[in-house]
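A short worksheet on the structure shown next.
A single protein chain has been omitted from the complex, and every remaining protein chain is retained in its original position.
Labels run A and B following the written order; every chain starts at residue 1.
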Amino acid sequence: MPALSPAFANPVFDTQATFRAVMDAMARPGEIRAVPDALTPPAPLSPSAAALALTLLDYETPFWLDAALGEAEDVARWLRFHTGASVTANPSDAAFAFAADPLALPPLAAFSQGTPDFPDRSTTLVLQVAAFTGGLSLVLSGPGIASHRDFAPSPLAPGFADELRANAGRFPCGVDIVFAGPGSVAALPRSTRIEEDR
Amino acid sequence: MSAASYNFAYLDEQSKRMIRRAILKAIAIPGYQVPFASREMPMPYGWGTGGIQVTAAILGPDDVLKVIDQGSDDTTNAVSIRAFFAKVADVKTTTATADATVIQTRHRVPETPLSDRQILVYQVPIPEPLRFLEPRETETRRLHALADYGLMHVKLYEDIAHHGHIATAYAYPVMVAGRYLMDPSPVPKFDNPKIGGCAALQLFGAGREKRIYAIPPYTRVVSLDFADYPFERYRQQGTCALCGADDTFLDEVVTDDKGGRMFICSDSDYCEKRRETASAKERPHD
Partner (left out) sequence: MYVAVKGGERAIANAHKLLAHERRGDESVPELTVPQIEGQLALAVARVMAEGSLYDRELAALAIKQAWGDLIEAIFLVRAYRTTLPRFGASEPLDTARMEIRRRISATFKDLPGGQILGPTFDYTHRLLEEPAAPLPPEQAPRETDREPTPRVTDILAGEALIEPSPEADPSDRPGDITRDPLTFPASRDVRLQNLSRADEGFLLALGYSTQRGYGRNHPFAGEIRLGEVEVEFFAEELGFAVPLGAITVTECQTVNQFKGSDTEPPQFTRGYGLAFGHSERKAMSMALVDRALRAGELGEEARAPAQDEEFVLSHSDNVQATGFVEHLKLPHYVDFQSELGLLRQIRASFEGGADASKDGAE
């Protein structure tokens, strides 16, 4: 088995910086925040998705991988080795889900939605994207947004805006999505409304 | 066992991760109280352990921390918490609201408007707004799931029937983003209008009760009221004896045993800044 690339050089401060980026992104849907990008995880796991994993996963959080990541054997091994989390084949058992191919994503309803009593018991989806421009152009509103905000991560499946609307419609249940782009992250929590898509 | 073995910001990384996950969920579901496995802290429960855990989980080496209690940086518990973080996280601390990146507070929202690069962390004693109307967690959880807040409306209505006023002066309940009823912690209702539409992220930590909740920036927050009894802000009729402010929340100071009283700003930093500005203006005329 090939040796695994290392985790953060300074776990305490690198995870803190990553967390602040994703917390800020979650608090301000559609805004883009830089994350530490020195990691060299096995492909196709991106450095920013890997940074999120090292920041948020441990033995209490089973994770799910999409086909692109699951077929690359070293990705699961790298994540398990560095975080202690276990992998699950069932998206509705996952605390976190990682997807490298946004065009081949299962329906958002397939992930854990939480319950009306405990809406927090839901999956957080980390979706790797190539860029934060040029994709499906969304106009967002809701908590964290003063009036409206444009957001255009790329690539996204054509029907994804409707998926997002259905997800917001399940509020307070639903999934939260963190987009992992090159060196940066953005987020769409379940509370965000999709006003328009083009 | 050695003091040197404590991690940056006291909490171990596993505890921080658990709290950070709860914070993300809290932000995604504004006003919903996320249960979290609150840790024992080296300060007693009820003295800010929830706020301290939230602060410890978010704080980084570049942060500048301000801690206030009753609006003031000088009250004993504020001093103690500030000293704790200065020691275990070696962060810069400040009393100037505008200079802080993280502000931990007990019972007040600062008078100075907060900016979008700031985080306000509240210490919360009883996070459940319905707790004094319904002591059972199983019941209140169901009421939140159904968004059934009739109990609270009945209570406020009975207040009006008995007193002609809504008899809640602090910890005045609010609706967050039109969905969750939330306790804003025991801030005076004077502060409620500052909570909605705030540019800063607001995080609430209740250590003993093991709950974290949040209000993202620019979220709609509405104080409960009735069409014929609208929410009213309350402040004392008076001006600050030190800075002359007539629009701040005031502490009443008893000056003698013959009923003598004066008022001073509860927000000590705001008061000092006003006095500095005033004396700077006066100087040329000296």
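A few notes on this one:
Heads up, the rule we're going with is that contacts are C-beta pairs under 8 Å (C-beta built on N, C-alpha and C of every residue); 3 or more make two chains touch, one makes a residue touch a chain.
Treat the numbers as computed from the prediction; the structure is a model and nothing was measured.
Only one of B:8, B:47, B:85 or B:270 touches the chain withheld from this view, namely B:47. The chain omitted from view is touched by exactly one of B:21, B:66, B:108 or B:194, namely B:108. Although one chain is not drawn, its touching partners on subunit B can still be listed: residues 1, 5-7, 10-12, 14-15, 18, 35-42, 44-47, 49, 69-72, 74-80, 83, 106-108, 125, 135-138, 163-165, 167, 169-171, 186-190, 208, 210-211, 234-236, 242, 249-253, 255, 264, 266.
By definition in this document, only the chains that are shown with their structure count from here on.
Distance between chain centres (mean CA atoms), subunit A to subunit B: 30 Å. If you check the complex, the residues on subunit B that touch subunit A are 7-8, 13-14, 16-18, 20-30, 32, 34-35, 57-61, 116, 141-142, 145-146, 177, 179-180, 201, 214-220.
Subunit A meets subunit B in the complex at residues 11-13, 15-17, 19-20, 22-24, 26-28, 55-58, 60-61, 95, 115-120, 122, 124, 142-146, 171-172, 176, 189-191.
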